[in-house]
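Let's look at chain A:
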Amino acid sequence: MASSIRVRATANGDTTEVQALIQHPMDTGFVKDAKGELIPAHYIQQLKFECNGKDVFVADWGTAVSKDPYVKFSFKGAKKGDDLKVSWTDNKGASDTITAKIS
Partner candidate 1 sequence: MNRSLAVTMFLALLLALGLAPAARAANEADYKTAYSAAEAAAKEAASLRHQWTVTVSTLAAAKKAADGGDFDRAVAAAREAEALAKASIFQAISEKEAWKAMEIR
Partner candidate 2 sequence: MKAARTSILLGSLSAALVALALTSPRVVAADKVDPVADAKAFQNFFFQKFPTVKHEDFVNGPYSMNEDMKRQWQEKEEFPPYEFALDAGKEMFVTPFKNGKTYADCFPNGGIGIRQNYPYFDEKEGKVVTLELALNRCREANGEAPYSYVKDEMASLTAYMAFTSRGKPMDIKIPDDPRALAAFENGKRYFYTRRGQMNFSCASCHVQSPGERIRAEILAPALGILNAMPIYRSEWSGMGTTSRRFVTCNSQTRAVPLEPQADEYRDVEYFLSYVANGLPISGPGARP
């Protein structure tokens, strides 16, 4: 199974721009399925980006974030070739992680 995380990080001068797309249902727990039964809440609780052992972006999420979330931000202090580690954990205890090279 392919990773649930797509990430692209590009350094431009001293700023690194990061874009990430995560495949996740992000069920709120308020939606019913075709049979009329509630789909239990299933959402990412924490999303974390680490670079050179330091957290550069940590998000504590709830159910208000859309399905297959997309995140874009930039930070300073990294250079081309550094590793950027992305990880998430959800309310059911599932998680995924990926490490990308900054280009």
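The candidates were selected such that all candidates are chains of the complex that A comes from, given by their letters.
In this text, a contact is a pair of C-beta atoms (placed from the backbone, for glycine too) under 8 Å apart; a residue touches a chain by one contact, two chains touch by 3 or more; residues count from 1.
None of the values given here were measured: they were computed from a predicted structure.
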Inset, instruction - Counting any copy, say which of 1 or 2 touches chain A in this complex. - result: 2
Legend entry - Complex contact set, residues of chain A against candidate 2: 2, 6, 8, 19, 21, 23, 66-68, 70
